[in-house]
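This structure is in structure tokens; I'll ask about it shortly.
One protein chain omitted, others in place.
Order of writing sets the chain letters: A and B. Residues in each chain are counted from 1.
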Amino acid sequence: MSRHFTNLHEWGAEGLARLVDRALALKAKPNAGLPLAGKTVALCFMNPSLRTQVSFEAAAAALGAHPITLFIGQGTYALEWRDGVVMDGLAAEHVREAVPVLSRMCDALALRCFPEGKDWAVDKQDGLLNAFRRHATVPVISLESALGHPCQALADLMTIRERMEPRRKKFLLAWAPHIKASPQAVPSSAVEMAALAGMDVTVLRPEGYDLDVSVMGRVRAACEASGAKFEVTGDIRAGYAGARVVYAKSWGSLERYGQAPDAALREPWRVTASKLALTDDAIFMHCLPVRRGLKVEDSVLDGPSSVVIDQAENRLHTAKAVLLELLATQVPEELCPTSSAR
Amino acid sequence: MSRHFTNLHEWGAEGLARLVDRALALKAKPNAGLPLAGKTVALCFMNPSLRTQVSFEAAAAALGAHPITLFIGQGTYALEWRDGVVMDGLAAEHVREAVPVLSRMCDALALRCFPEGKDWAVDKQDGLLNAFRRHATVPVISLESALGHPCQALADLMTIRERMEPRRKKFLLAWAPHIKASPQAVPSSAVEMAALAGMDVTVLRPEGYDLDVSVMGRVRAACEASGAKFEVTGDIRAGYAGARVVYAKSWGSLERYGQAPDAALREPWRVTASKLALTDDAIFMHCLPVRRGLKVEDSVLDGPSSVVIDQAENRLHTAKAVLLELLATQVPEELCPTSSAR
Partner (left out) sequence: MSRHFTNLHEWGAEGLARLVDRALALKAKPNAGLPLAGKTVALCFMNPSLRTQVSFEAAAAALGAHPITLFIGQGTYALEWRDGVVMDGLAAEHVREAVPVLSRMCDALALRCFPEGKDWAVDKQDGLLNAFRRHATVPVISLESALGHPCQALADLMTIRERMEPRRKKFLLAWAPHIKASPQAVPSSAVEMAALAGMDVTVLRPEGYDLDVSVMGRVRAACEASGAKFEVTGDIRAGYAGARVVYAKSWGSLERYGQAPDAALREPWRVTASKLALTDDAIFMHCLPVRRGLKVEDSVLDGPSSVVIDQAENRLHTAKAVLLELLATQVPEELCPTSSAR
């Protein structure tokens, strides 16, 4: 049986902490032999990417594995994933064949599939990713789906842990303006990661921009379990006050699903240096790419609080950690920290 | 002088059998050193692919070679192959330069080029593939052209040989419905492979759907040479009766070239469990991708007779065998079976 890395809750606080321990060890010792020599990893993209493709290709290659990047529906056939349909449309291939076939040729399958943006009730099923899990006979890694971006969250946790012991520090997820209705994956995984790390979690968003209830339920439960605070607010000043981490991200409203945010939100919700001044010397985080000037002032991105480049670099080290965890039959001893740095 | 793998007839029954022997040995021992270390293989695609790209990338990497996947006309310049033209149109590069250049930089060139679908008399010239052969100074591998798909046929032969001694067993090529006029490459190579393996060959198709006469001529001659039966029929019940292999595939009519098959053929010609029940416990084969529900019932694809995933897996092992045969200066001894398993 294979074990997948497609969400955070199946791994839990301990599982994620162990992966970050491994990633920190790999960062300290980048050339750690070729424990994945002879392995092949398929990276399947339905949507664009920069950090994700480069970090996983570089991580796989550094460990000795061969990465194969596939742009699904461009170089390959378009995929159907619904069961029982008569395939007389655009899709020439079904995941019921494609995924078992890839499983025979590759040692892990990674998939990026953004939501369609028409109906949240459909998108939140994460149909394609779950079909990959169902039909794969090797580990499946999510490179972002409708429901989450666990690889990003892992790099985020690593970045926080490099700067502070996260327990009971205030983590602020700050909604940011955009010209489009952005997905909920990154903000959902960010708050879930923070909650699992024992941080006090505040979600700061305009009315009508709540995250999905099932994500919020898990965040609330994780905060209760660790004795941390959890709040959702529209009060910008109160939200920023006392934060140690400001995690900026835009996302679309589930109530007006697929519609661009109201332009009137741009000015008040843009992340600025003056808002950051309200915090307790918070670090500024963003998953990238970021639309400068629109979501965040240049002075914040280029200022001393910004850790966005480190966050991105940590995608590389955490990608190595995930690949090693899922694929290595034997891990070099120096990459097995016995005492966690947590 | 280089030797190419672009069709079956140049290799003959013995050559194909030897390649399958090698592929079986590689399947039994997947990590067979890096006999192609330092080599580079260019994979040139004019058309989409999944199994082909992944199997050749994974095969090359597993043997130590570096695969370079090129989507011709997208990331690269569009190619002209006709001699003597004034190039004042879309194509910016001629194969007379591109192929010698790739030959200097790479150790083998593989090409996928589907037919245009307008004029069979033009398409059957296989102009681009033959221009590659003419101008290459390194081995050329066909990844499917208008006339054939020899790599698929090799994996098909391996899949059959894993289950039965092919000689004099009944091989049924069964025409299947489609919404488009599909190419003749796969069915042509499938029957030629079966004939070279000494099987009794039946082509079951609607009136007007005969395969190209030159392919059929070679199949007829091969069957005569081995003392096997060869028939072309439109009688569905008689076709399925006694078959040990049912190879389903759709293809377009050469008489109404490029036009989609009549929708009235869908119901009677779809491959169903009840048709399969007429056979002598046949295995069900298909090259993939397959349009579920349209060409074949789900119950057949998902049933115990289906070997389609094994067929696809064998693309990997046969790709290794082809690369080794064409490129290796020295092949590890354990991959040189002295007695054929046939």
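Following the convention adopted for this analysis, contacts are C-beta pairs under 8 Å (C-beta built on N, C-alpha and C of every residue); 3 or more make two chains touch, one makes a residue touch a chain.
Please read these numbers as outputs of a predicted model, since none were measured by experiment.
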Out of A:A91, A:A222 or A:V290, the sole contact with the unshown chain comes from A:V290
Given A:N7, A:S49, A:T202 or A:S253, the correct residue touching the omitted chain is A:S49
Sole touch to the unshown chain from A:A13, A:A61, A:A273 or A:A328: residue A:A61
Tell me which residue among B:M105, B:M164 or B:A238 touches the hidden chain in the full complex.
-> B:M105
Among A:E10, A:D83, A:D281 or A:D298, which residue is in touch with the absent chain?
-> A:D298
At which residues does chain B meet the chain that is not included here?
-> 38, 40, 42, 66, 68, 70, 74-77, 80, 84-88, 92-94, 96-98, 100-102, 104-106
Those residues of chain A that touch the unshown chain are 30-31, 45, 48-51, 53-55, 57-58, 61-62, 69, 71, 179, 288-294, 298, 301-302, 308-309, 312-313, 315-316
